[in-house]
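One structure follows; several queries about it will come next.
The complex appears here minus one protein chain, its other protein chains still in place.
Here is subunit A:
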């Protein structure tokens, strides 16, 4: 057993990595949702979100 490798230090390191991963996942979902509403080139999606795209100043048309 290495004394410098305390369980506490490794736990906090692990939780920092896990925090980063969870934050990244949440942000990616956000990017996906915004991309769908504001940036989709599918015309049915564009037509459904048309007024919101104009009103929130996403590039439209």
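Everything that follows uses one rule, which is that a contact is a pair of C-beta atoms (placed from the backbone, for glycine too) under 8 Å apart; a residue touches a chain by one contact, two chains touch by 3 or more; residues count from 1.
To be clear about the criterion, contacts and distances are computed from a predicted model.
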UniProt protein name of the chain not shown, from "GntR family transcriptional regulator", "NepR family anti-sigma factor", "CbtA family protein" or "Xanthine dehydrogenase family protein subunit M": "CbtA family protein"
Interface with the unshown chain - residue positions in subunit A: 18-19, 22-27, 29-34, 36-39, 41, 43-44, 46-61
